[in-house]
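Would you mind keeping the following structure in view while I ask a few things?
Every protein chain but one is kept in place in this view of the complex.
By letter and in written order, the chains are A and B; residue numbering begins at 1 in each of them.
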Amino acid sequence: MEISEKEFLAPGHRGCAGCGATIGVRLALKVLGKNTVAVSATGCLEIITSPYPETAWEIPWIHLAFENSAAVASGVERALKALGKDDTTVVTFAGDGGTADIGLQALSGAMERGHNIIYICYDNEAYMNTGVQRSGATPYGASTTTSPHGKESFGEDRPKKNIPMIMAAHGVPYVATASISYPEDFMKKVQKAKETEGPAYIHLSQPCTTGWGYDPSKTIEMGRMAVESGSWILYEIVDGHFRVTYRPMQRKLVDEYLNAQKRFKHLTDEERQRIQSHVDAVCAELKI
Amino acid sequence: MVLKVISTNMAVAEAVKLAKPLVVPVYPITPQTSISEYLAQFVADGELKAEYIRVESEHSAISAAVGASGTGVRVFTATSSQGMALMHEIIFAAAGLRNPIVLVDANRALSAPLSIWNDQQDTISERDSGWLQIYAENGQEALDSVLISYRVSEDNEVLLPCMVCLDGFILTHTVEPVDIPNSEDADKFLPPYKPEHAFLDPERPMSLGAFTDPDYYMDARHDMELAMERSKKVIEKAHQEFADIFGREYGLVEKYKCKDAETILVAMGSICSTIKDVIDDLRSQGEKVGLLRVRVFRPFPRDEIREALEGASQVAVLDKNISFGVGGVLYNNIKAKMDVNAYGFIVGLGGRDITPKHIIEIINKTKNPITDVQWIGLREEEI
Partner (left out) sequence: MVTIGAAVKEPGSTRKNKTGSWRTFKPMLDKDKCIDCDNCVLFCPEGCINQEYDIDYDYCKGCGICAEECPVKAIKMERD
């Protein structure tokens, strides 16, 4: 695996101090290299990197709308093929909103058609760019502006939509979950995605200091806590074969992770127990 | 050149074959469906060397078209009615990104109520998008206009996408003799697409689709206004070159027996063939009537329309669309841009048949107007 020393995402972008999305993109592009075209959905990453007349992208990049990055990528991929540029990588960066919700149709279509693209969902678990509104990827119990906790509500009352499994059900040859806090694991997965013939999907957990409510310096620590508590599991599915790629030595209690973020602070013991039980059940099955 | 008796949808497919787009993302919808099918067969038989993307919706069709066009290749897509409406968001974006995409729309009424039959509401509703719009009267014109559209859209003075509009079922499914140009002549008229302005190439990285704050947006839109203005001359030049190679002449408008006409009808699309027949009949009876067919609707050929209508005492504008409370769009565009004694007529919505009897009714009502906008051909009990 070749990891470029070059930065393919220039500084000066408008990301929050401590932004996790740009960390993810930088790591991914260090693996993918110069011969890459990136497609973005509308969202944090797109806005902070493309304030006309500036751009942070050092590679060709196109953005069109919120729900169609997979369709745009399909067109780019076919055009490159028609031009004989099969070796140019097409990578899509879309948020959880542009993937799990409004973007699901285009993603499903692109994956079903089997385009040779890498789709990386940077999941910060809400529509962060517009001010922390809930998405289908918002976890149970989180307080967002459209699922706020209040006198009669504890916040988001639906579990997180399982997009990686939906991708696996499409028969996508390479599906993986990743975290910016485990950069080697993530970059290995990006490399595998690059080597895959056909579509590859990586679901990247990306802590968000502004939306989750913690000190900017803790972005990597937050991602680590998610994985170490079993709240986020790192795995890959290669041609249908499932494999956990990281097992915490000693799985921590979920409470530590919940307490570290403003969006969960309000949860009662009952709700926290419900979350712990759910995590326990999932981890038991995977022997984590 | 080969003379074939084919449907307009097949004529469009033949035109696409000659235009040689490299990427064709297309989603089927009545009555465009056979275009998507003919193209699929051409690709399957190796007659059209394009990447055919079987997208899962029209929104994805136009999105993939922008992706491919942005990368730097010639693209084609087609749709109709609900599909065009679904594309709406991206139709505006494609023009804003200045992608020279060519799209054929089989004009069909918009739901609700649901209708698969013809009117022009679908493309008329996209008139603000920045796309060029051509309304074809017959199969030959449809074929020719696809080639002409690429020529105009890809011109560096224009760089705006173009939609060629054909009346659904009335044209798409009607079979006529069509002259199919040979490949060499088509290549002479339409050279390969070489994007000079924007493309996605790792050797020369660019960012397409940036966001603009109030300091930049309005100027980008004004640039489109200027490009639309410039497109008139580019269209006329393309028409001239087309005539030189293929012998068929087109204009922004077509004047049919307008010179000494007292009453002039203005209309777009296939209905003009019916109107021409009626005019021939009436002329033989000594009546001074004429037809102004608007072929290019965007850019709006204001000067050409004004000049053609100059001598008329009264003008009847037929619209296969409605802007509720205000009348048809062609009628309103004309009234807004020139001082003319014009009356609007709403006809043929949802495939309601327009017969010579209706045309005569329109001419009479124009000479004896009761009100500025009238609906023609409603069921008896409606009136």
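To be clear about the criterion, a contact is a pair of C-beta atoms (placed from the backbone, for glycine too) under 8 Å apart; a residue touches a chain by one contact, two chains touch by 3 or more.
The shown structure was predicted, so the numbers you read here are calculated from the model rather than taken from an experiment.
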Left-out chain, listing which of the shown chains it touches: A, B
Chain not shown: contacting residue from A:58, A:77 or A:156: A:58
Candidates B:20, B:98 or B:320 - the one touching the absent chain: B:98
In subunit B, positions touching the absent partner: 96-99, 159, 197-198, 205-210, 212, 216, 219-220, 223
Touch list for subunit A against the chain that is not drawn: 5, 7, 9-15, 17-20, 22-23, 26-27, 49-59, 180, 183, 209, 215-221
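Keep this in mind: only the chains that are shown with their structure count from here on.
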Distance between chain centroids, defined by C-alpha means - subunit A, subunit B (Å): 42
Sites on subunit B touched by subunit A in the complex: 22-23, 25, 50-51, 53-57, 59-61, 63-73, 75, 89-90, 93, 97, 199-202, 204-213, 216
Subunit A residues within the subunit B interface of the complex: 34-37, 39-40, 46-47, 49-53, 55, 57-65, 67-68, 70-76, 78-83, 88, 105-106, 108-109, 112-113
